[in-house]
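Note that this complex is displayed minus one protein chain, with the remaining chains in position.
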Amino acid sequence: MPTPSTTTETVTLTIDGQTATVPKGTLVIEAARQVGVMVPHFCYHPKLTPDANCRMCLVEIEKMPRLQTSCSTQATEGMVVKSSSSVQAQEARKMVLDFILANHPLDCPVCDQGGRCDLQDFSHEYTATSSRFQELKRVFPKEYFSPLIETQMNRCVQCMRCVRYCDQIMDVKALAPTGRGTLTEIKAFGAHELDCEFCGGCVQICPVGAITSRLSMYEFRPWMLKRTDSVCGYCGDGCQITFQTKDNALIEINSTQGSGRNNGDLCARGYFGYHVSEHPDRLTLPLIRKGDEFQSVQWEEALELVGQQLLDVKAKYGADAIGGLISGRCTNEDIYVFQKFMRGVVGTNRIDSSARYGHLNGVHALQRVQGTHRWSVSFEDIESADTLLLVGTNITETNPITGLKVKEAVKRRGAKLITIEALNPAIGSISNIVNLAQQHLGVKPTGFSTAILGLLKAVVEQSILDAELQGKAPAYFNAISARLQALSWDAIFAQTGLASDLFTEAAQVFGQGKKVVVLVGPGVLRSEGGFGMTMNLMDLLLITGKLTNPGCGLAPLAEENNDQGAFEMGGTGAVLPGGTSLGDPAVRENLSKAWGRPIPDTPGSSLPQLIEDAQQGKLKALFVVGENPLASLPPSSGIHSALEKLDFLVCQELFLTETAQKAHVVLPACSYAEKDGTFTNTEGHIQSVRTAIDMVGESRPDWEIFSALSVMMNNPMEYGDVKEIGKEIRNLLPGTRTLGPAPLPAQPDSSAIARYVTTDYQRDIAPRYQLPVNDAATDEITLQVSQSLFHSGKFSRKAKGLLQVEATGKIYLHPEEAARRGISDGDMVKVSNSLGEVLTPVGLRERIPQGVATFPEHFDEEIRQLLPYKVDPETQVPYYKLARVHLKKVVGS
Amino acid sequence: MAQYETILLKNMEQPGYSGSLEDYERAGGYQALRKVLKDMQPDQVIEEVKKSSLRGRGGAGFPTGVKWGFIPKDHPGPKYLCCNADESEPGTFKDRQLMERDPHQMLEGMAITCFAIGAETSYVYIRGEFRLGAKILEKAVQEAKAAGYLGENVLGTGRTINIFVHAGAGAYICGEETALLESLEGKRGQPRFKPPFPATHGLYQKPTVVNNVETMANIPHIMNKGGEWFAGIGSPPKSCGTRIFCLSGHVNRPGNYEVPMGMPFREFIYDVGGGMRSDKPLKAFIPGGASAPFLTPEHLDVKMDFEAVAMAGSMLGSGGVTVMEEGTSMVWAALRLMEFFYHESCGKCTPCREGSSWLTQILQRIWNKQGRQGDLDLLDELCKNIAGRTICAFGEAEVGPIQSTLKYFRHEYEELIREAEATRPQSKEIPVFTH
Partner (left out) sequence: MLLEKFKDEVEEILSRYPVKRSALLPLLNLAQREEGFVSEPAMRDIAKVLELTPPQVFETVTFYTMFNLKPIGKFHLQVCKSLMCALVRSDDVVTWISKKLNIVPGQTTADNNFTLSVVECLGSCGTGPMMQVNDDYYEQLTEEKVVRVLDDLARDGNCHLKSGPFMFPTTSGKSR
């Protein structure tokens, strides 16, 4: 699409007598929209490059011989356009409708699009009440298309929006327009069913009812639906979603083009994963353990019990014998009230959240080097970057919409992409970001730290350095170069399999970038040494002089929807709301005053610390909110014995999870579809979550439960509604940006940088600039437990739509790796190491590097036992995603 | 009967001429390329072609030199030449002969064109069914390469000119230049909207010239003898040179005949082509391939040049002249062509895609004596709303036969409809709203 140039050059034209001044390069159809003239169209879509195939948008343009398609004609100075004022254009459009309707079935009564169909609307507008078409309509035999997406090709108007979306936006290319002429039909491959990312984009972009969702098929008429705009609860991208409900039931989800951080695009989780909230297994009443059984009770009884137990433990062992753990899926308001409850009512700082699982590594690195706890870039900066470096992001699976921003930058705006990923460039049914890379440094999941060092070494060797900063902080530069010089290219090759010239080329591309964004994902943030690797990437930006340039920065990707909020709301022990340090007495003082409650000066603790203390009997009670550590952490973390040792475990949950099953009390919380609040996405945007359906059973919003408990514990924190909490947060944290469109990203703080490059870097430079110990010899294959595109944690396993695409876990191998071992697709293998052994079926994927096997973490209940566990000494992030294992085919499988 | 100097078919008219490099060289082949490379600048070549007034032989008749002149001179990246050998227009079969019998002639033309526009790589997009032609061309390319006329160091000048033969796979629309480019890029051969034009955004979005085989075959001769010489042949100032017209249908001697442009159809059909094959007189003829509207005996004195045929309400198009004798049903003829267009519509543009099926069904109905009153008005209106409303010229092409037969032979349609009405069982009309 000819993106309107950024220069302010404009042209002025008239459309139906109205004057419009638009940037040069603007399409006539868009210029018309700006002055309120809606030109009817099917194939045009602002997201896609014009195709001008439907011929509906014809307009009359003075001095042009025939009618022009306004979707493909650029506005020029002095142009005189007639749309609805042109009789000729109006008649032509009417005739286009006639042509389309000739072969279009009139099955509007049973079409899910009926009522929001462009074809219906235009037919109405152009009063196409009769047709002279009396011949035979073409009929495509109905074919099964896919578990989630339905096609009714007789309704297709061949606008190719679906096909173009699948290619241009998603880079998936799963839809094939087959045949020719009137017999053109959208299919998958041959007679096979559709195998793709199931982003739902084709359903959303189809202007008629040719592609619809099977999940909501025949369940509604569009005018019965109530819309509620909200935010997706799955990953950190924070997509705008609209719940469409009918009689309090979730019928479907979609997203509005042009709105939200996602601009209307969604992934499978967002589009098809909405049935969790209505799952029959939802907890509807509080449960209290009676022996081996749970008993349903009324809220009063449960709350009294919890309050009393907490007070008892506190009285007996002190407040620090109580710990809290909250999910990064909760709203900011929930997390804020929880930590206030723990600190102010219970009296302990021993709280943690799922930001601990990795996001903290990124946030702490940002804080330490540039003094911000948020990105200094935004999604817009990713789209307009000229150079992007992705490290361990697995971006399509983990943060699919951020992935779309990267695709936009590379595919449409010509950005250069460098990837350091544990992926092979290979085409599959899911898009693969490394296919778009100009420089791809493929490593095993254990190779990220070495690859980052290799890139740094190449940068230093090429002298792609910021001379000014070097002059100011020679010792910092010297320390880094000296350490990099000590690393040999041979050793780097031995660990990564990558030769020095690859690093050199990547370094050159990186160095030439003016607007450079580095994205870091779980491969770094959740793997051993994650903090050090992130710091080294900060160094990379810093020494090349990019960190402080506009449009440049490091972007650690949050895996869960509100990991960033969990940190900012004070959900990680040693950090108070606003990302401030618990260790700072002045901060504590201020907050105590505002709360009217003392904040304990005892240290905060991390989840690994809580586990250890529970095992040692120092922690007696644990309050778990929306987290399921038994299902997240491997047995090697000691979580089982830790929980068993507790005197009192209370879980606040949607479902009776593995952890909840061990609890003494289970409190039913409601899901994000049932409450108001805010989420903070990975780039730091705070967005509103809104109530779409009534609360299920007796479930309550998390904050309400904490508030009620505080009353029970005679230390009431009362809030009338979520807005009050929001107001309190904003008053307390002037830095908390208000809701609204794209606020400016945080700016790196020069004093923080100055501190870092003079002294602070010294603290851990030695371990960070060492190659990891090569343990490749010990076992035979690296197992990585990783994120799948179709799930999010264990939560999404309750989403019937997503289960249709992926219902079980498999160990995935490269086909050649499998062949070498005599293993075929679907075989059972024994996966084993010193920690245990597991049987699992095998799947094949070409994008997985040889010597690596992956397993989706969402189905890891068995495989988890093989994972060793380590804790980051700096950030206390637990690492448990990688293992070395043996693979053996189970004979007879 | 007058004698005509042939230019393009001259070599192959010599007995025993095999089209081999040896034969071609013996007939003076590749002298033009030598001369151009040695003595001329690209601009001069383009000037000479402009001077010749050569117009494209593919159908649209666009001035070739002007087209070349649109190629940006200072463009840094690669530029391309594509020779359009898709020849799929019903009634046209001249490129096939040029390729199979004298392949070097067009290759030399291509090499010169590459030099003129600054292209190193060029492709001959040949329709997939022409297996023999493709084989012959491939062999000729190898010969020319071995002889130094093509390849990396053409005639020792250090210049690279590569020609690759690329076969299509059965799609008429791939003859349309932008569809050809899409197809050459390995995609569905659907036309691109213009602007941008291939001259700036062609193959792989690079500056590209697309020229027909016959257009290319003219180039060596223009270089050898000069633009002025060429401009003096035929029907100057606008229709210069000879053209190979393809004669088919109910004539005595169908075939390819190279004659100077401007000859009247009467002379071409009756003298050159030997007249009607039976004693039935001529009823109608198509002057320029299936896309060209039909003409009637009263047009026999129209001159075969671009302007005159256009004035007569048709077009010279691809040069395919099809003659139909008295007794041929014009409804049937229009239907046959309509079926072709229905089969070949790429399906991109709504009016073309849906219109072609709708028109075909109506014609079939009328032909099968199931026509209805009002059908002819409907045909008129559908045609009006297809022509000029599509991305490529296929839209105009597909309605040409119907519009022209309706114009000249409306009574034949009416006759059939009358018959239908007479035999149709009468039922009470119930007004309905239908779609």
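Brief remarks on what is shown
Just so it is clear, A and B label the chains in written order, and each chain counts residues from 1 on its own.
The rule we apply is simple: a contact is a pair of C-beta atoms (placed from the backbone, for glycine too) under 8 Å apart; a residue touches a chain by one contact, two chains touch by 3 or more.
This one's a predicted model, so the numbers in the text were calculated from it and none came from an experiment.
Only one residue in the set B:Lys79, B:Arg188, B:His221 or B:Arg353 touches the chain that does not appear here, and it is B:Arg188. Check B:Arg131, B:Lys280 or B:Arg410 against the missing chain and you find that the one touching it is B:Arg131. Note on the undisplayed chain: of the listed residues B:Leu247, B:Val331 or B:Cys352, the one touching it is B:Leu247. Residues 163, 172-180, 187-190, 427, 429, 435 are the ones on chain A that touch the missing chain.
Remark: the residues of chain B touching the chain excluded from display are 1-4, 12-13, 15, 19, 78, 87-93, 95-97, 100-101, 121, 123, 127-132, 136, 164, 166-172, 183-189, 204, 246-250, 253-257, 271-274, 290, 320, 322, 324, 328, 333, 336-337, 339-340, 343-344, 346.
Assume only the chains that are shown with their structure count from here on.
Here the spacing of chain A and chain B, counted between their Cα centres, is 54 Å.
Within the complex, the chain B residues that touch chain A are 171, 188, 193, 342-351, 353-358, 361-362, 365, 372, 374, 378, 381, 385, 388-391, 433-435. Listed in rising order, the residues of chain A touching chain B in the complex are 50-56, 58, 66-67, 69, 72, 92, 95-96, 99-104, 106, 128-136, 138, 157-158, 177, 179-184.
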